[in-house]
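A single protein chain has been removed from this complex, and every other one stays in its place.
By written order: A, B and C. Residues from 1 in each chain.
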Amino acid sequence: MTDSTSASPKPVVLLRPAPQKRDRIFTPEALARLDAAFTVIDLEDAPDDALFEEHLQDAFAIVGQPDLDADRLTRATSLKALINVEGNFFPNVDYGTAFARGVRVLGCGSAYSQAVAEFSLGLALDLARGISGQDGAMRDGSEKYVSESAGDAILLHRAAVGILGYGNLGRSFHRLLQPFHTTVRIYDPWLPPAVIQETGGIPAGLEETLRSSQFLFVFATATADNAHLLDGTALDLLPDGARIILVSRAAVVDYDALLERLQQGRFLAAIDVWPTEPLPKDSPFRGLANTVLSPHRAGGIPQAFHSIGDMVVDDLTLMARGLPPVRLQAAAPELVGRYRNKPVT
Amino acid sequence: MTDSTSASPKPVVLLRPAPQKRDRIFTPEALARLDAAFTVIDLEDAPDDALFEEHLQDAFAIVGQPDLDADRLTRATSLKALINVEGNFFPNVDYGTAFARGVRVLGCGSAYSQAVAEFSLGLALDLARGISGQDGAMRDGSEKYVSESAGDAILLHRAAVGILGYGNLGRSFHRLLQPFHTTVRIYDPWLPPAVIQETGGIPAGLEETLRSSQFLFVFATATADNAHLLDGTALDLLPDGARIILVSRAAVVDYDALLERLQQGRFLAAIDVWPTEPLPKDSPFRGLANTVLSPHRAGGIPQAFHSIGDMVVDDLTLMARGLPPVRLQAAAPELVGRYRNKPVT
Amino acid sequence: MTDSTSASPKPVVLLRPAPQKRDRIFTPEALARLDAAFTVIDLEDAPDDALFEEHLQDAFAIVGQPDLDADRLTRATSLKALINVEGNFFPNVDYGTAFARGVRVLGCGSAYSQAVAEFSLGLALDLARGISGQDGAMRDGSEKYVSESAGDAILLHRAAVGILGYGNLGRSFHRLLQPFHTTVRIYDPWLPPAVIQETGGIPAGLEETLRSSQFLFVFATATADNAHLLDGTALDLLPDGARIILVSRAAVVDYDALLERLQQGRFLAAIDVWPTEPLPKDSPFRGLANTVLSPHRAGGIPQAFHSIGDMVVDDLTLMARGLPPVRLQAAAPELVGRYRNKPVT
Partner (left out) sequence: MTDSTSASPKPVVLLRPAPQKRDRIFTPEALARLDAAFTVIDLEDAPDDALFEEHLQDAFAIVGQPDLDADRLTRATSLKALINVEGNFFPNVDYGTAFARGVRVLGCGSAYSQAVAEFSLGLALDLARGISGQDGAMRDGSEKYVSESAGDAILLHRAAVGILGYGNLGRSFHRLLQPFHTTVRIYDPWLPPAVIQETGGIPAGLEETLRSSQFLFVFATATADNAHLLDGTALDLLPDGARIILVSRAAVVDYDALLERLQQGRFLAAIDVWPTEPLPKDSPFRGLANTVLSPHRAGGIPQAFHSIGDMVVDDLTLMARGLPPVRLQAAAPELVGRYRNKPVT
């Protein structure tokens, strides 16, 4: 279980984290570790591509998502890793060529998972109990004490929960439910039932999941296939008084249909993602009661950003030792072209 | 593991739930179960004590907390159970006589535990992430997107947590922390360390708990001894930026000292209990940022109230079979005179 | 949350642990703590009752289970606690008088729970996988490698589990199942369904539990009502190839019926308790294959014994402060006369 570390020149890392910022994702400690083990070419403030082109041939790794067509990749003869630090894979990279050349294409999506999971649980408990609503009421003096404002409050304990999408986010969130003894139905068309059963969940179709859920958590990535998965017809399957927690992604929901049903009081919702951000000032969502409104805050917290940098340094260190990366996630060649998430700006 | 059920006349239950209400604690199903197995004398609307006195001698159980001096208890020669359905034991009962006569004195405090635990977790996640603050901001159009308003957001995952008071509430809450891999220090002067260690907690003194906690949960019942346990000196031990979640009881905190430190931005707080309720309209707490304000809503939700009725029927049914109660909690003779909690009105 | 400790003379504790031994249940540290806070009258080697009688009137607590009729209890005017350190309540005490006089009657049954739970899980995994059988085979050179001897091996993961009896033992064991994602049916006629549901179990009748369980754990205390609860008719309900783990109590099983079915290969069993102990040398159980045989070893390990002493000292210390005990268990007046467990000799 040992390995030899070479005494040869330090491998070159091209650092071009935009639209991320270097100092948001790397703590000083992480940067120091990176500098100690690698020759870091910091391109954050580079005025043009000259420096990038100069070092491309020697690059062991590229951190960030610069344009990488087949020509550039072919010239990057030392390249072992291409590390996306933003969370979404965009089509400015010729992924096929990267894979064929044995370049590890790595993503940092899991860095946000715990933050999103905790935020989602917070939204759910807020919706279950009216926390932000009564906080607002206390600020204008209209609060109601004890059980007067708790007529529709419910427990998460032993509730029927539905999860749409069981990737990093869904799994991290599911773990937080463990002490609540909930029944958890999970819909994910990219997964065989066994993956869900092994974690204690119940694999279910979309319709069954919607019909059965007191709490519905939407963690589906946006793809070419699932636009408006939750349209009016789907939303009408939810039981009265259901709680919808919508953190990812806006594209899978028909917001007009959602608004209409929230205005009718059919169910409650906590919404963190919006079809256009910022949400227009005159959006009718802003006046809804029994709704928790959130400006896309589920994932982007300092600990999540810093974990990206830590993951990058940890995995580059492993790769420089000839070991596989273990913290970042390998992009699936089958999926890397399917996502339709927009970059966060 | 079987038992014989007598065919004799049904035992008499005197039902006088004030200040609770019969229909808040008993679902129709629970009332039906109660009526099927017992002769229920419903005193909720009784104009005076005549009916109570008439049936006292035959009563198998009294549900509620009517005045019960030694004389009344001595006349209640069939009495086996006195069941408090409000949550606090008051001194209008001669508990010593009840214990000496072999009357089970039972309380329903655990009915609220899950509700309080979930609410406390909701408050903590709100404080950690600013959920209600940004919900308010979205309603007035001042929200900030993604990381712009998340500079001080933190994870609960692997955080240092302190719990003051490890009774029903503290234990129910602690269970919810299990998936977060937190370090949990617990201060409870009524408990030996082993009780805390067995649950994975770290027994700690008050000072160590305060000094070490990023999240501090106050679940201490009010006693003659712990008034203003959290005074200014104690609060000053907390680390900068700590999150205080205060759900029980107001008497243990010096609110003037708390207010001063919140105004200075020393830490954040979610507050559900208040020295006087309703909180005065002009209370400076109402204008605090970085604070979640809540009008005493942690426990009193429909499921908690209904569980009281279910517990009463379950335990009376067991006792009528000659078995001990298992859902309500036996009052401790040593403590029943110590509590200083006020009734919720 | 503070309390005053009196400076008055130390309370008197009569220590007469037979059939336990003082030094088995008290570590030196525990004895030192006890001596520091109490005047301990050690009666372990007392030749007669003289010393006991001499100190009875002043006794704050009695540790052990000496004969205590109404007369003795009436003379024990300072007595606050009677602490059974053996694990079973016997009829040599007038419990009614003790309760009426406000004496806490405390038992140590929970001291064995973790030991029994872990041992039961060990037996179940042994039965599931044939561990002790192949250990024996390796000792005589008849072992079979890899899958050759694993044809009937099964996982506990996601198995159907039944638990008979949900007291201390059953609950401690149930907690150990949490990571296995099992379906757990629980039969306990002394408990309402809600107690079981709250822990994630499924309340079930005896017949359903037997019919459905791949693993059946017997944790039922012996009572006047449940002798031979598992007779031939009941055992015939089990599915072929079921695994029975029998740790408490022998009286609830018809061993002749059990033997017959084990000889037929109907199911497998791990047996820790026996109708007569030691088991006769010529017992046909000794030759059974696919059975794990154990000489009543589930609970009595050093850590369990020492925890009794620790619990005694912890709770006496609390009681001397005027606080209720929290580690030992209060005997239920309704049950204390029902048990039929025999003392372990």
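Going forward, a contact is a pair of C-beta atoms (placed from the backbone, for glycine too) under 8 Å apart; a residue touches a chain by one contact, two chains touch by 3 or more.
Model, not experiment: these values are computed from the prediction.
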| item | value |
| --- | --- |
| Of C:D126, C:D188, C:D254 or C:D315, the one touching the omitted chain in the full complex | C:D126 |
| Absent-chain contact - pick from A:A18, A:A50, A:A70 or A:A330 | A:A330 |
| Missing-chain contacts mapped onto chain C | 24, 114-115, 118-119, 121-123, 125-126, 128-132, 134-139, 141, 143-147, 149-151, 153-157, 175-176, 178-180, 277-279, 281, 286-287, 292-297, 300-303, 305, 344 |
| Residues of chain A (touch criterion as defined above) contacting the omitted chain | 1-3, 96, 99-102, 164-165, 187-192, 194-195, 206, 220, 223, 225-226, 229, 252, 307, 310-311, 314-315, 317-319, 322-324, 326-327, 330, 332-335 |
| Residues from chain B at the interface with the omitted partner, ascending | 158, 181, 197-200 |
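In this section, only the chains that are shown with their structure count from here on.
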| item | value |
| --- | --- |
| Remotest chain, chain C as reference, centres from CA atoms | A |
| Distance from the mean Cα position of chain B to that of chain A, given in whole angstrom | 37 |
| Rounded Å distance between chain A and chain C, as computed from the means of their C-alpha atoms | 49 |
| CA centroid of chain B to CA centroid of chain C, Å | 32 |
| Per-residue multi-chain contacts in chain C, two or more chains | none |
